[in-house]
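The structure appears right after this line, and notes come after that.
The complex appears here without one of its protein chains, the remainder shown in place.
Chain naming follows the written order as A and B, and within any one chain the residues start at number 1.
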Amino acid sequence: MIELIDVQKHFAGQVVVHPLNLTIKEGEFLTLLGPSGCGKTTILRMIAGFEQPTEGRIVLDGADLTALPPNRRDLNLVFQHYALFPHMTVEDNIAFGLKMKKLPQTEITKRIEEAVAMTQLTPLVKRFPHQLSGGQQQRVAIARAIANKPKVLLLDEPLGALDLQLRKNLQSELKQLQRSLGITFVYVTHDQEEAMMLSDRIVIMNNGQVEQIGTPREIYATPATLFAATFVGENNIFSQDGRLFAVRPEKLRATRDTAAAKRTGVVQDVLYLGSIHKVIVQLDNEPMTVSIALDFTDERPWEIGERLGVDWGPGDEVNIGA
Amino acid sequence: MKKSGFALLPVLLWLSIFLVIPMLIVVGISFMQRDADGNLIYTFSLDAYKVFFDSLYLGIYWDTIVLSVATTVICLLLSYPLAYYIARSGPRRQAWGLALITIPFWINFLIRTYAWVLLLRTQGVVNSLLMNLGWISEPMQMLYTKGAVLLGMVYTFIPFMVLPIYVAIEQMDRRLLEAASDLGASPWRSFWHITLPQTKSGITTGAVLVYVSTTGMFVVTDILGGAKSSMISNIIQTQFLGARNWPFGAALSVIFVITSLILIALFNRAMTSRYESVKGGRA
Partner (left out) sequence: MRSKKSPWLGLHSLLMMIFIYVPILFIILFSFNDSRLSAEWRGFTFDWYVSLFDNDHVMDALQNSLIVAVVSTIVATLLGTLAAIAVRRSSRRLKLGTNGLMYLPIVIPDIIMGLSLLVLFRILEIDTGKTTIIIAHITFSMSYVYVVVSSRLAGMGKQLEEAAQDLGASPWQTFRHVTLPQITPGIISGALIAFTMSLDDFMVSFFVSGPSSTTLPIYIYGQVKRGISPEINALCTILILVSVTLIFLAQYMLNRGKGQKKQKMLPF
């Protein structure tokens, strides 16, 4: 569907995106995940055509896009701050791309109706952007993009400016929308929870480099690098005999049998989080704490200052390199 | 890239032809001589500058600098509290205050200078009022004095000072003041150590504008000072429009611009070092 072939980007002599090869499949929800400045937005903007790759090619459905300006690419971008045209109504905003394509008026009307119905904007079509709430503006931005029936929808932190509750609601709406449209979504976010919830596949990025590409399950269960292991979900990193491995808090076991355990330590804190509670343990001989997640069925009381053993199964260790 | 450069061409050409080149010509003329009819003689000469240093013109320029500095200082002292008051008012009063200090900016300075003729002349408003009150028996000579010129300059240029200072105070991060008072600073100390250093850009802009404008303003001296109190700008104006001594007028213009730049640089440095030392003392 979309292929990025050896794509790299330099800004003023600095490498922003290291050589990258990526194939995005038809109908896939792919997320570029990483901290700010990791290069994920640059990749999205290169696909959209607002940045030129320093090297490499971008191919959509077998056709090379690299030299095409944004207005001649059959994909649409949902901007971070929506970028709605302030002097146009919701309807005119949505119609903009269709008019540029010189579609017949009947087709334009039909497409607007579909787009607003799908994004639940029907009663708001005559309003101007400044008369809408943040969540409504977000919906208009999406409606404006999908009305064009693009092959790919690119989304640049589309929920970043919204508060938590609204975010949660819109996340599930987005997922449903993608399923019903069946088009490819390329989504950029720094929110790992959002990425896990929405994506078919996640590309974890750091410092312009891909750390790992995989399904949410793969990323969580078998992180490939130290960065991937700690950026997505909580993790405990151990170093032994020159190798690094990670064990998730829920895989660790707390035991009073200190002699048989792989590590020993002192309870530093106990945190109740409802369905689980966490025991934070200061390890002996190592300047680090580990976090053990225990579910609600575990009713053993732990005292702060108490000695305990920390244990795990050999299959729970995930190697993340040296 | 190339297209946009093309679109900039008309403006760049225009400003080169009607601004940059004419100013360079003026600099060139300042190194020339003139014949008895006022025509230029195209030879290199420092005569025009020599006239400036040999004669009473030095005295006039000194008077001009004193007047401009005095105008700047008075404007600063009068404007800062006003700008501070407006910037620290509630939104409604602030909007009104801002409008009220912006309006005079857009009223022609000729008209505003003329207003003082109306007030200060012998049969003017002030004299009539004082005589009716019985405070004076004879009208006072207020127009055509140095005091009238200073008053007129301050009046003309005070908006140039209030606006930049207002902007600087308004844009200041007010949390700094809250932090300062939270840390136990008295209002006066907060003002001295935070507000004043934070607003020095506004003070500098205002001072430069007032100083340069005062030096270049021949109308106020003309109207309120009468024939006696010529300033450097009156002399420059006469050289070009009356006496037709272009080299001398050009030399005076060059001197005006260069001394202004020097004074601005000195002032800038004084402002910087003053506050650097404050910062140093606190660190």
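We take it that contacts are C-beta pairs under 8 Å (C-beta built on N, C-alpha and C of every residue); 3 or more make two chains touch, one makes a residue touch a chain.
Fair warning: this is a prediction, and the values are worked out from it, not measured in the lab.
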Where does the absent chain make contact, in terms of the chains shown? A, B
Among the options B:Leu119, B:Leu196 or B:Ala243, the absent chain makes contact with B:Leu119
Which residue among B:Phe31, B:Tyr49, B:Tyr85 or B:Phe267 touches the omitted chain? B:Tyr85
If the missing chain were put back, which residues of chain A would it touch? 48-50, 69-72, 76-77, 79, 81, 83-87, 96-97, 100-101, 128-130, 144-145, 148
Residue ranges of chain B at the interface with the undisplayed chain: 1, 3-5, 7-8, 10-12, 14-16, 18-23, 25-26, 29, 78, 81-82, 84-86, 88-90, 97-98, 100-119, 121, 123-125, 127-128, 155, 158, 160, 163-164, 167, 174, 177, 187, 205, 209, 212-213, 215-219, 222-223, 233, 236-237, 240-241, 246, 249-250, 253, 256-257
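We take it that only the chains that are shown with their structure count from here on.
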Counting in whole Å, what is the centre-to-centre distance of chain A and chain B, each centre being its mean C-alpha position? 58
